[in-house]
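I am attaching a structure below and will ask some questions about it afterwards.
== subunit A ==
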Amino acid sequence: MLPLSLLNAAQNKPMLVELKNGETFNGHLVNCDNFMNITLREVYQTSAEGDRFWKLKECYIRGSTIKYLRVPDTLLDAVKEEQNRAREAGRSARGSHVSGTGARGRGAPPRGTPVVQSREVYI
Partner candidate 1 sequence: MAGLQPYVDHRVLLILQDGRAIVGVMAGFDQKSNVVLSDTKERVYSMEEGVEEIPLGLYLVKGDQIVLIGELDEAADKAVDLSTIRAEPLPPIRY
Partner candidate 2 sequence: MLIFSVFKTLTDQTVSVELKNDLSITGTLKSVDQFLNIRLDNIKVQDEARHPHMMAVKNCFIRGSVVRYVQLPAEHVDTQLLEDATRRETAVQKR
């Protein structure tokens, strides 16, 4: 399982982010990208010494400054299940290709099946 899949699945979930300088941020994930740049909302910021606190409506954190993230335990199973579903869907989509009736040209979908396959399966 890829770390970034876990992060993507954490959208709208609570998380704790510790930066390399020791500051921590508690909030809900709004958005993230492949650099692990993230935006959080309803944030509680704590100083590295743990003695000062701030409340922020929203904040942006550059990925390169992050030490680690803590996310809810339940996300692990959610991501694993999602991956299994994607794998299954990929298998059956490929399967339907092979089992074409053969009368039509290569790659033509069997009559009655939607032409557009779920593309996200291959991404």
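As a convention for this text, a residue touches a chain if its C-beta (ideal position, glycine included) is under 8 Å from a C-beta of that chain, and two chains touch if they have at least 3 such contacts; residues count from 1.
These made the cut because all candidates are chains of the complex that A comes from, given by their letters.
Quick caveat, the model's predicted, so the values are computed rather than measured.
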Original post:
With reference to the defined contact criterion, which of 1 or 2 touches subunit A in this complex?
Top reply: 1
Original post:
For subunit A, which residues are in contact with candidate 1 within the complex?
Top reply: 1-7, 20, 22, 36, 63-64, 66-73, 75-76
